[in-house]
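Excluded from the complex is one protein chain; the other protein chains are retained at their positions.
== subunit A ==
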Amino acid sequence: MIKAILIFNNHGKPRLIRFYQYFAEDMQQQIIRETFHLVSKRDDNVCNFLEGGSLIGGSDYKLIYRHYATLYFVFCVDSSESELGILDLIQVFVETLDKCFENVCELDLIFHMDRVHYILQEVVMGGMVLETNMNEIVAQVEVQNRMEKSEGGLSAAPARAVSAVKNMNLPEIPRNINIGDINIKVPSLSPF
């Protein structure tokens, strides 16, 4: 079982935290700090598995992490998960983020935290791996995003109004009707 998924940057600021086991809020922050402390000490060419933290699961858990540019992706798992499998899962997750955000960078994660959560929900559910096929995940996320946009609502109204006006197919309304110098005498017609 995956106990927690943490994404933080090189300075320890959390970018995404998801716990699949109950911890009180201050415990959560402490775990983030401890994990950052352990992971940031590691060199870049050592192995991606860490043991030795004491807060989360006691002795039965390890930290499996990957370092991409400025972000650490840390999965905290117990012994029922395959370590190499989780490494691949991290890779799949990052590639999915890349596809959804188009060349994802840290700012994307910062400003669209909720969307990252929704993507993660398609990959890992309740601490267990749900789907690993990248295309499938992306497709589902797209559908859900479309559903959300289509509802819109008041706050989306200005945006919708603008896009509605843009899309309106107005026929050409003649503004200056230049008939020229023709004097038309309109005879009074009898009512219909």
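Throughout what follows, a residue touches a chain if its C-beta (ideal position, glycine included) is under 8 Å from a C-beta of that chain, and two chains touch if they have at least 3 such contacts; residues count from 1.
Just so it is clear, contacts and distances are computed from a predicted model.
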- Task: Among "Thioredoxin domain-containing protein 17", "Mini-chromosome maintenance complex-binding protein", "Pyruvate dehydrogenase E1 component subunit beta" or "AP-1 complex subunit gamma", go ahead and choose the protein name stored in UniProt for the chain not displayed.
- Result: "AP-1 complex subunit gamma"
- Contacts from subunit A to the absent chain lie at residues 14, 16-18, 20, 22, 25, 28-29, 43, 45-52, 82-85, 87-89, 92, 110-111, 113-114, 117-118, 121, 125-133, 135-136, 140, 143-144, 147-148, 151, 153-155
